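The complex appears here minus one protein chain, its other protein chains still in place.
Moving on, here comes subunit A:
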Amino acid sequence: MEFVVEEGKRVHEECSTLILPALSIGNVGQLAVDLLVSSTAGERVGYLDDLNLLPCVGNDAYGPLPCGDLALPLEVYESSSTAITLAQQRSPVAKGMMIKFAENIAEFAASSGKKDVIVLSSLDFQRLHNLDLSRGPQVYYLSNAESDGRDDRCERLGFGRLREYDSEGRCWKYLSSVFEENSKDELSFPSEDELEDMDYYPSLPFAALFSAFKARGLKVTCLLCYCSEGDNIPDAFLLAEAASKLMGLSPDKFHGEEGGKWRIPYSWKSMYGAPPDMSMF
């Protein structure tokens, strides 16, 4: 993976926190990063070029009016007002290459001086076993602050620890071993056919990213929410808000619409396609 700095731009060392999405149901992590880039007036500083990422291009996603700035599959933005680096991923990873991709992006984060990483992801609502509607939409987390995934900051913010995380579980141990350079464990690659229900969480991209960043000695926190496929914009707001709380960002750090906090990215206007042709009525 090569990091290419955009012509005329430079990387700011003080932007030591990296926020990035993990591919997940409903594209929630990616939508949340869109919202954060748009609302913090993030400036693109470069691209990450990786052979394992499927190609895609588009017009500027953020606006206020798209001016033809080319959007690439994996871009790096910086928000100097918030000291955050945001990486936005727009296309999937080639089949079977997620672990390699995670390793590459962890290498980028470590070599570019990042200290904290926040991974945004969603989980399939069908996997939620204990539904508690009394507290409203719940954000869950997984952190490497403690061995059981617990983190005091997240607990104080009211996020729920991902209790399904088991560092001794077969698949979690495999992920740890594959990213640790000096791992003495020789664990076999879990076959697709052997996966059981408990293996759902470590099979997801956020788990690969979590394990890769952890192996590089970075502080990593995954923020998660359960959702179904559909209109996932509310889920994106939930995760983006959670990330801003975790970062301790005050509302004045944002450049929202009409004095508010959030600015809707221009590209969201056509998210569900063109409106129906009213001439047929």
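In this text, a residue touches a chain if its C-beta (ideal position, glycine included) is under 8 Å from a C-beta of that chain, and two chains touch if they have at least 3 such contacts; residues count from 1.
The rule is simple: contacts and distances are computed from a predicted model.
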From "Protein PAT1 homolog 1", "Elongator complex protein 5", "Vps16 C-terminal domain-containing protein" or "Proteasome assembly chaperone 1", the hidden chain's UniProt protein name: "Proteasome assembly chaperone 1"
Listed residues A:27, A:104 or A:221, member touching the removed chain: A:27
Residue, one of A:33, A:61, A:87 or A:154, that touches the chain absent here: A:61
Footprint left on subunit A by the chain that the document does not show: 2, 4, 6-7, 23-25, 27, 47, 49, 51, 53-61, 63, 66-73, 90-99, 171, 175, 189-192, 195, 199, 202-205, 207-208, 229, 266-274, 277
